[in-house]
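All protein chains of the complex are present and in place, except for one that has been dropped.
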Amino acid sequence: MRSKGWGVLIAGPRAGARVTRSARNMAHLYGWLLLLPAAALLALFTHYPALGTIYHSFYSTPRANRPSVYVGLDNYQSMVEDPVFWQAVTNNLIFCIGTIPASIALALLMAVWVNGKIRGRGLLRTAFFTPTILPMIAVANIWMFFYTPDYGLIDQIRGLFGLPGFNWLGTRNTALWCLIVVTVWKEAGFFMIFYLAALQQIPPDLSEAAAIEGSSRWYFFRRVTFPLLMPTTLFVLVNAVINSFRMVDHVVVMTRGGPDNATSLLLFHIYEVGFKFWDVGYAAALTVVLLAVLALVALGQFFALDRRIHYR
Amino acid sequence: MSALARPSIIGDALETAGAWLLALVWALPILYAFWTAFHPGEFATRFSLLAPWTLENFANAWNAAPFARYFLNTVVLVTMILAGQLVLCTLAAYAFARFTFVGHNVAFALVLVQLMIMPDVLIVENYRTMRLLGVLDTTLAMALPYMASAFGIFLLRQTFKTVPRELDEAARVEGCGPLQTLWKVYVPLAKPVYIAFGLVSVSYHWNNFLWPLIVTNSVSTRPLTVGLAVFSGSDQGIDWSIITAATFLSVAPLLVAFLLFQRQFVQSFMQAGIK
Amino acid sequence: MSKSWTTKLATAALAAALSTGLGGVAIAPAAAQTEVSFYYPIAVGGPVTKIIDQMAADFEKENPGLKVKPIYSGSYQDTITKVLTALKGGDAPQLSVILAVDIFTLIDEDAIVAIDDIVKTDEDRAWLKSFYPGFMENSQTGGKTWGVPFQRSTPVLYWNKELFKEAGLDPEKPPRNWAEQIEFAKKLTKRDASGNTTQWGIQIPSSGFPYWLFQGFTTQNGLRIMNTAGTQTYFDDPRVIEALQYWIDLSSVHKVHPPGITEWGTTPRDFMERKIAMMWQTTGNLTNVRNNAKFPFGVGMLPANKTPGAPTGGGNFYVFKKSTPAQQEASLKFMKWVTQPARAAQWSIDTGYVAVTPAAWETDVMKKYVAEFPAALVARDQLQHAVAELSTHDNQRVTKVFNDGLQAALTGAKPAEQAMKDAQREADRILRPYRR
Partner (left out) sequence: MSEIVVAGITKAWGGVVAVDRVSFTARAGELLVLLGPSGCGKSTTLRLIAGLEEATAGTVQIGGRDVTQLPPSARQIAMVFQSYALFPHLTVAENIVFGLKVRRVPAAERARRLQRVAELVGLAQLLERKPAQLSGGQRQRVALGRAIIAEAPVCLMDEPLSNLDAQLRQEMRAEIRALQQRLGMTMVYVTHDQTEAMTMADQIILLREGRIEHSASPDEIYARPATSFTARFIGTPPMNLLRLADSLGGAAIAASNGPAVLAGHGEAMLLGIRPEHLRIANVGGVTAEVVASEYLGADTVVQCRIGDQSLSVRGAGHLRLGKGTPVRLTWSAEDAHLFDASSGQRRTDGPAMLAP
């Protein structure tokens, strides 16, 4: 690999001045060769399937005696008429609203505490962060135990106050909120880490300068810390949104989408349609919706939010 | 924070109490599950300080399902993914950090697409691909979609970009080829980032569930998470003591590693998050 | 597998040729073997893997030249997934145990052969008639038999004798009809001073697959909720709605059943914790309850209404199309061998599944077991009233629609009639293509 051309392979102003055509070609070739393995896998498992999903959503599900045929918008038509789809979309929106602000707010609070001079902050940090490294499956198992009517932990605690047992996961109105609580519990510590990292990047003399001006902690937080954390908040927000459309492990374990689809999320519905009913055509159409949502998030991040909070 | 207008002692105490209360709420589920796992079944639902401690639940769980095999599967899976990621992401990141080639901007944008559209949501199409490749129900099928990690490429590219060009040039003057330079200059300098990425990747894939659930259906490939879900989803009714024991069994290596190397874990996650 | 089978054949032939060629000293290996790969799921506890492996080994000993390779394939859900995948990618098994209700899915995928097409002798045909008709209901459609009953179960009523005594009930007499069921449950429900229920009279779990236990109600109400062709359901039949209303009323009117969706998995635990006095559960849980309940308990048939009744459940043997005639014959032999009375009896004793032929119950080993543990008899006695488990084309989807409807009604989201009408309309929509 000791080629003579290597001397000018490296791109850059200094090397650029002396670049010959063949050396430039070498750089192109080298770049692509290095990229190739990763690019191939990305293309095969991200780009191709994303496009393939759109393509297949216009085709019927192949069955033993009926090969797949072009059906136009039929799959989308069934989607519009599918009450479970609408239920799943609604659930997912509630899930977003329930998990995102709560976990971000808690994460911020935790980070501020753990970053401060509070006593025993090592222990606090451990307590907040541990749920993050546990698998959602394990977390769901543990929480299912707590939600058990009558003798589960939550009802036992309620029992101390003379409250009756309650069927948390078996009641339409509470089941989704149970999942939301589990999700917030698991995610807040994760997001806390990002806030913690960002807080540690804020120079301490800013708070000293503010102290001399007599600003209260709250005023400083509102006027300085919080605005300075905006890029982190955006990052966390985007992650939280993606996660709320990506995480269905707890649904699989705790409720299987029930009762009566009250906890069915979009991806869980796709999973059921695709891998229980084996209706891959329809599952593709559902996935297109999910992709559209993610594309929207990406665009939102790119255009609306990013611009407003950039100050560096 | 001490410099800011000092709140009253009462306010301080209230805040400390609040923080501790929240931490307690956060720790309680794990502590209680831990307690349940180490006590006989009849104490699963009533708390008593005098309850005898036991390891029987762990023995029962271990015997009731092939957890040893699941462990092996998970370790193989996580290792395979990490090894693939390290190699592929290093090469790609190097290309993006130090080479200007035709379409590198477009290529980079295409890589970043994966940050939004993770393989987790493309289950239907990826399953189709795996079937065509004839690798269903293998560890490879679980690993392939994650090997080219956009996150890893991005992270390493940022790191490689901070390596001073002088070092690169010095290595070239000494006669290193591009791969040698990568190996001798860039990789050693990025060691902390590799560790950070490794920890994040291992904990992510140790915990991954949906995709392995879909592509595996036998004991010889199924990772811990799926094994645990199958185990606790049996038609036979739920024994909380055994299920919590099984739960702890399957998270133990990660949990113990975390508790021992907490600082490194937190630092790594922070480092990976700052980008 | 067929490919590897030919390879094996070729290898064997080559080996034989070589060994004879090298002086003819070595004895030629046994003639070409027929190997059958066999998927089986495990749905209940116990050392099922060991038992199956032993069975295969014993079978091979008695039938030289035939080989059965058992492959544990996870849960029922895993097994059907694995089979459907394998069908498209090759490497499918020749024989598998799969849920009885997946019969239409397998037929629609053109995956299995009818058992009638591989039986040849009169003895075979007699064997095929030796099973309980209740089990055969889920094995037959369109005048053909597609599956052979193997791991089968049925739901029964469990009751806590101690709590019966406390409530002033005869601990040996379970409720025999719907009215008694409510009456007993009322006596068995306890409330504390502030009106909170501390003990429920009865629990019929409704998570996961509520349709199965619900079929107990509909059968008792004199209705089979689908046709044998698997193309028509009767979810909005007044008898279904009446049965559903009865279930709902248990909690909403009579307050003897916990409200909302009760969890299948935790119900046995609730029973052992004395939170509930009676429960409907599968016979598959007999061993579990027997080992863990700290009080005497009884097992009885589900209470009757117009008629006694319960659905069956569990798995059948299916023989796959992608297999050679020799393999199909070997599969048939294995199925016959496994379901012999003595072996079926032993299987039932070891696992808790219901022995599938009347003859099995007449064996000495079974008689001895029943004498020790009479509760095991209940399932058999109930079989004369048993009907097929809900099974249609596009089964998972139709079942889900029905489950959703049931859960909607049980959680009060929709009135029973509305829920069942909606479910029926959805089911019609799904099944319409199959009615042509």
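Each chain gets a letter, A, B and C, in the order it is written, and its residues are counted from 1.
As a convention for this text, contacts are C-beta pairs under 8 Å (C-beta built on N, C-alpha and C of every residue); 3 or more make two chains touch, one makes a residue touch a chain.
Predicted model, so just to flag it, every value in this text is computed and none were measured.
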item	value
Which residue of A:L109, A:L228 or A:V297 touches the chain not shown here	A:L228
Candidate in contact with the missing chain, chosen from A:M79, A:A211, A:I242 or A:V273	A:A211
Hidden partner chain, residues of chain A it touches	203, 205-206, 208-216, 219, 223-224, 227-228, 230, 311-312
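Just so it is clear, only the chains that are shown with their structure count from here on.
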item	value
Between chain A and chain B, centroid-to-centroid distance (C-alpha), Å	14
Computed distance of Cα centres, chain C from chain A, in Å	40
Sites on chain B at which at least two other chains make contact	45, 233, 240
Where chain C touches two or more other chains, by residue	81, 263, 266, 273
Chain A - residues contacting chain B, complex	1-3, 6-7, 9-12, 14, 27-32, 34-35, 37-42, 44-50, 52-53, 56, 106, 109-110, 113, 115-120, 122-138, 141-143, 145-146, 148, 151-153, 156, 185, 188-190, 193-194, 196-198, 200-201, 204, 207-208, 210-211, 214-217, 220, 235, 242, 245-246, 248-249, 252-253, 267, 270-271, 274-275, 280, 283-284, 287, 290-291, 294-295, 297-298
For the chain C and chain A complex, residues of the former touching the latter	77, 81, 84, 108-111, 194-197, 206-208, 258-263, 266, 270, 273, 275, 394, 396-397, 400, 403-405, 407-408, 410-413
Touching residues (chain side chain C, partner chain B) in the complex	43-45, 71-75, 78-79, 81-82, 85, 88-90, 263-269, 273, 281-282, 284-285, 288, 292
